[in-house]
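Take a look at the following structure, please.
Every protein chain of the complex appears in place save one, which is left out.
Let's look at chain A:
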Amino acid sequence: MSKKTLTLMSKDKQLFNIEEHLAVQSVTIRNMVKEDGASSVIPLPRVDSETLALVIEYLNRQQAPEEDEDYVKKFVDERGEIPTLLELAQAALDLDIKKLMDAACMKVADLIKDFTLEEVREALRIENDRTPEEEKAIRDEFQWAF
């Protein structure tokens, strides 16, 4: 008996095949399979093809990567670029793959911990919503941390 295969579709309409028993490490996919058997293509409208390829690689690499802390850590360490890690964290959040998401967030935290405020805002694409006066007031309160 051949193993059952699922098809996932990225935001840019690329199709990826993955064996069902590996795909259901994602809680989101597991629930979809449970509900309607998921015989057709599963669309992932927020995940681009590059990121989905990474997620598939993660789920495929070995049995139950979610239970292998060292593997999870090594997997994100090898992809140490912040934009990639953010996409990976977002995809892991949508697909509910907890260890992968935690590891990606932790790697980003490690990378930004010595960043200046401007570097943090740029890396995480955050807009500064304070006036220069408001920013100065906070800097004065916590002067020693800058």
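Here, a residue touches a chain if its C-beta (ideal position, glycine included) is under 8 Å from a C-beta of that chain, and two chains touch if they have at least 3 such contacts; residues count from 1.
Everything that follows uses one rule, which is that contacts and distances are computed from a predicted model.
Think of the chain that is not pictured: of "F-box domain-containing protein", "RBR-type E3 ubiquitin transferase", "Proteasome subunit alpha type" or "ABC transporter G family member 14", UniProt labels it "F-box domain-containing protein". Note that of A:I18, A:L52, A:V76 or A:V108, the residue touching the chain absent from this view is A:V108. The residue touching the chain not shown here, chosen from A:K4, A:H21, A:K74 or A:R121, is A:R121. Think of the hidden chain as still there; on chain A it touches residues 46, 48, 83, 86-87, 89-90, 93, 101-102, 105-106, 108-110, 112-114, 117, 120-121, 124-130, 135, 138-139, 142, 144-146.
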